[in-house]
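Here the structure is laid out as structure tokens; the discussion comes afterwards.
Entry: subunit A
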Amino acid sequence: MASTKRTTKRGRSNDAANSAPEKEKHVELDTEKLLSLYRKMVEIRLFEDAAQRGFRQGKIGGYLHLYVGQEAVATGMLESHQDGDRVITAYRDHAHALLLGATPREVMAELYGKGTGLVKGKGGSMHLFDVKNDLYGGYGIVGGHIPLGVGMAYAAAYQKEGSIVQLYLGDGAINNGAFHEAANLSGLWGKEGLNPCLFVLENNQYGMGTSVERATANTDLGSKFDAYGIEHEKVDGMDLVAVIECTRKATQRVRETNTPYAIEALTYRTVPHGAADFLEKYRTKEEVKKWRERDPIGLLEKRLTDAGVEDSTIEQIHEEKKEVVADAVKFAEESPEPDLSELTTDVYASEMKVADAG
Partner candidate 1 sequence: MPVKTYRDALRAAMADEMERDESVVLLGEDIGVYGGTHLVTNGLIDEFGPRRVIDTPISELGFTGAAIGMAMAGMKPVVEMMTWNFSFQAADQILQNAAKIRYFSGGQVHIPLVIRGPNGGGVQLSAQHTHSLEGFYGHFPGLKVVSPVTPEDVKGMMLAAIRDPDPVIFLEAGALYGTKGEVPDGDYTVEFGKARVAREGTDVTLIAYGRQVNMLLRVADELKKEGVQAEVIDLRSIRPFDTETIIESVKKTNRAVVVQEQWRWFSVGSEVAALVQEHAFDYLDAPVERVSGAEVPAPYARNLEVAAFPSEAKIQEAVQRVLYQESV
Partner candidate 2 sequence: MAEVIMPKMGDAMEEGTLLKWLKNPGDEVAEGDPIAEIETDKVTLEIEANEGGFLTNRLVEEGDTVPIGTAVATIGSQDEVGKTPDGAGVPAQEAPKAETEGQEEGAGEAAHAAGTDDDAVVPGATNGTAPAAAATPPATEAQEAPAPPERADGSRLRASPLVKRLAGEHNIDLSQVAGSGPGGRIIKADIAPYVSGEKQAPQAGAPAAQPQAPAQQPAAAPLEAAPGTAVEMSRMKQRTGERMAQSKREVPHFYVTTSVDMSASMEFRKQINASLEEGGGKVSVNDLVIKAAALALAEHPDVNRSYVNGELVQHETIDVNMAVAVEGGLIAPFIPQADQKSLGAISRIAKDIGRRAREGGLKPEEYQGGTFTISNLGMFDVDEFIAVINPPQAAILAVASVRETPVVRDGEIAIGHKMSITLAADHRALDGAEVAVFLQALKRYLENPMLLALS
């Protein structure tokens, strides 16, 4: 069971609350470090491109929400992730899974609905879980997962784990009742040192096709946290380095105080909301073009080449990752479908007779 594993994984946690938490120890943001993060971002981008193709070929069903354009946010945020810090997000979750340690093979296989998928073909794109790597989903109802993250943060503090929760939400969720009830609880419990929750508000400017301006009169989304006594700041979500630096500080603060904190990352998805909507209807080509100029991978690439990284190195990374993704697609395509016996498993943890259809 996940919880059993959890205890061993958080071996340090038991005395963490009794002594002051360790200072976060960060790797210096040198070129080598950035290059390794660049690799991940390229992998995510190429993975999403391949998923888009698979979707259009009809090999991927249901909904498919791509992270293209937002790679720097999760990559930068999860740079601060320590073992045991639970991560929970909504349905735009491929990047989070890949960054936390799931392989492109198992994620792609999940999108393809295969038994080798990350959740055995039972959840699909929106429900990626990888508990051994701290990913707690993967949720499809806007806002619905936010209270869960707050509860996990309570548990982390109550059980004196020393861990925190990274709770991702989009700008679309901020107007949802679930956010407000959960944020209120988080602020309230934080006062007692019972809520080490780092809210990551990924503001990509659109809740599906509705812009922030068309969704709320107070477009300063970060300020919504003020209502609940949760401090917050904004960060340029296209700039990996900015995200990393901001997150490192925030994470340390949350971990030390067991209180919540919020980061609003300003970002942009340069692809449709789902793999198949008409982005021209709700935004202009000019706007998309403007944001693409600030593409997080492009920005990082420039930083790297400015720092002396050879073009050939960049190209090599792309080639390498193309192969990784091609291998993932091949794996997904060749993997068997879930065994039909899986239909009725995992409904209950206890012994329960589960009826199948018919």
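The rule is short, and it goes like this: a residue touches a chain if its C-beta (ideal position, glycine included) is under 8 Å from a C-beta of that chain, and two chains touch if they have at least 3 such contacts; residues count from 1.
Inclusion criterion for the candidates: all candidates are chains of the complex that A comes from, given by their letters.
If you're wondering where the values come from, they're calculated on a predicted model, not measured in any experiment.
Here subunit A is shown alone, and of the candidates 1 or 2 it touches 1 within this complex. For subunit A in complex with candidate 1, the residues that touch the partner chain are 1-3, 6-7, 86, 88, 117-123, 127, 129-131, 136-139, 141, 144-156, 158-159, 177-178, 181-182, 184-185, 188, 192, 194, 345-350, 352-354.
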